[in-house]
Structures are given as structure tokens and as C-alpha cells.
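Below: one structure in C-alpha cells.
And now, chain A:
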Amino acid sequence: MAMSTENTHEFKSGSNLEKILKAGHFAFTGELGPPRGANVEHVIEKAMPLKGMVDMVNITDNQTAMVRMSSWAAALIAIREGLEPNYQMVCRDRNRLAMQADILGAYAHGIRNILCLSGDHQQFGDHPNAKGVFDIDSIQLVAMIKKMRDEGKFLGGAEIDGPPRLFIGAAANPFGDPFEWRVYRLAKKVQAGADFIQTQCCFNMTKMREWIKQANDMGLTEKTYILVGVTPMKSLGMAKYMATKVPGMDVPDEIIKRIQGVDKKKQADEGITIACEQIAEFKEMKGIAGVHLMAIEWEHKVPEIAERAGMLPRPKV
Partner candidate 1 sequence: MHCCETGNALTMVAHMELSNLFTADFIYNLARGPLVWISILICIIGSIARTVQLLSYTRIKTIDPNIDFSSIRKKPPAAKGGGLPEPGLFAVLKGTILGVSPVTILVSLCFHICLIIIPFFLLAHNLLIDDAIGFSLFSFSERFSDFLTIIFLACAAFFLFRRIFLARMRAISTFYDYVVLFITVAPFLTGFLAYYQIFNYKIVIILHMLAGELMLVAIPFTKIFHMFFFFIGRFMIVNQHTMGKGSRTW
Partner candidate 2 sequence: MVKGKRKPLEEIRAALAPYNKVLVTGCGGCVSVCLAGGQKEVNLLMDDLKMLFKQANTPKHLKGYTVERQCNRQFLAELDELAPQAECLVSMACGAGVQYLAERFPNMPVFPAINTIAIGVDREIGIYEEKCRACGECVLAYTGGICPVTRCAKCLFNGPCGGTNKGMCEISNDIPCAWYDIYNRLKDQKRLGDILKIQTPMEWRNQTQRTVIQEGYEKRYAGR
Partner candidate 3 sequence: MTEQKSAAVDTAEVKRMLDKHKAKMKMSLSLCAHCSLCAESCFLFNARNKDPKYMPSYKFINSIGKIYKKKGKVDKAMLEEISVNAWKRCVLCTRCYCPFGIDIPDMIALARSICRSQGVFPQYDE
């Protein structure tokens, strides 16, 4: 992660993702969930298939409000294994002090990307009666990190001795309602200082096209890089679960019908096919800068998907 001085001036963070996006390449990012334990082998095992296949890997932060190895710690292992991590940070578990402290620590250890999220509500997880912090929200978190980086100041106003130069990401869900508000929420995140956006898993292409069109019309896609979330369905059961049980997820009937239409053994394959078709469309779509592949508990399939989607080899910048 050693940068030349020139590079750090040219780039906001100098992260691999930033360079790829700046160079105009179509980005391809992946995801890695830290283990529910201190099992380092488990992280390495999940990291291996991603190596060389993606530009950056999101390291989730107590995903679905279940206790896991902390995001920054797993991110450090990922760096060791030759991956560029995207440190996810949720507002649920930390107040503004802890957040800023962790940001400084993460940067000090070579983490260059961060994704700001509200976080799933604690009620979903394994500690439902925990006190959710939610001291600041995700947009305020984006603005806080921008202030730390660009002004060299803490949220409270004091000078930072060595500001963290991070590439700031935010999430967007074009499918949550009210739909007409979603592009404005994107605008707020961009205004707050989001350098890149990763969207919720996209299945409803109609809505995605409409949302991107709105974002293009508002000039948002020129100010930020939008990476669309793509999740390959592993089975009919997963498709149905996503459609009904996961909040904010929008799975149209035709997707379910398509998976239902093939033999049970070929459902996974059909899922990947659908994902690849989507990626193909996104590559051509104006305003989309890349794809974020969320192969949930399917890390070993990433090379196959990357290959079939024509994402390989990844450009070196």
C-alpha cells in the first residue's frame, strides 16, 4: 500500500478501486463476511478464491447484527492475503468517538476504502436487546469522514495529526420505498461526500434503469461512481427467501419463474446466468461504473462468475 507522494496528491486515497475507477475501467468488487469466531483460517479460505478476481473486497461489519470478527481485523487479514479490503462501518455499534478512532486505526494499518452504512437493526441479530447506538446516521458518517480527510479535522473541530485518506463509499437501495425519494437520498449521500456508491442486490432491472436514469438526469453519476450490487441466486429457496423475508429487497416474479423453470440441479447455474446477463447490461449502461458481486456464502464460485461475466483479467493500475 506504499504510495508515492505524487499519487496521494492526485488521488483522494490512492486505493486500487479509486485508481481503477479513475482510469475508466469497469470495476468489479466482491464481498467477504468475517467468521463468527477468531478462526483466521476461515478468513483465508474465503479470501483465496477472490484473489485476482476482484478489485476490492467488502468486509462486512457485524452483518445482520450477528457478532463476528471485527471488520477492520478481517480487513487486515485480507490485506495480508493480497486483497484490497473495503472496510464496512455501521452506525449501530459505535458512537462518533469510536468511529473516528477506528477510522484512524484502520487507515494507519493500510485500509484505504470505507463503506458507510446505517446497519441492520440489532433486533435481527443474536443480541436483540442490545442498545443500538445510532449516534450519527450513515450520511452524517460520510460527511464526518470527508471532513476528517479533506479538512483534517475531527467532527468536534479539532485538528487531526495525520488525517486518514480514505476512499469513501456509501450504500444505496433503489428498491426501497418511497421509490421517488431514493434518488434524492443518493443525492444527499453524494453531497455529503460519497466517492462511490454500492447498491443493494439488484433483481428488478426496470427499477434500476429508472433510478440510474434519474441519477444521470440529476448529474449525480458524474460526481460519484455507482457500483451495482449483483447477487447470483443459489437456488429457488434462496430466491423465495430474498423475495419475502429480506427487508428492502425487490425480487420480481420473472426471476423466480426463471429459476423455477429449470431442473433443480441446474438452478444454481441459471442463477449465475441471470447475474451474468445483468452484468452485461450494466457494462453498457450509462452512469454505472462497476458491479459489486455479493456471492453470499459462495465465495468459491466468484472465479467462475467473473470468468463467465467477462470480467477477467482484472486491469492493473
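Keep in mind how these were chosen: all candidates are chains of the complex that A comes from, given by their letters.
Quick notes on this structure:
Criterion: a residue touches a chain if its C-beta (ideal position, glycine included) is under 8 Å from a C-beta of that chain, and two chains touch if they have at least 3 such contacts; residues count from 1.
As the structure is a prediction and not an experimental result, all values here were calculated from the model.
The candidate list 1, 2 or 3 contains one chain touching chain A in this complex, and it is 2.
Residues 91-92, 96, 118-121, 123-124, 132, 134-140, 143-144, 155, 171-173, 176-178, 181, 184-185, 187-188, 191-192, 200, 247-248 of chain A are the ones that touch candidate 2 when the two sit in their complex.
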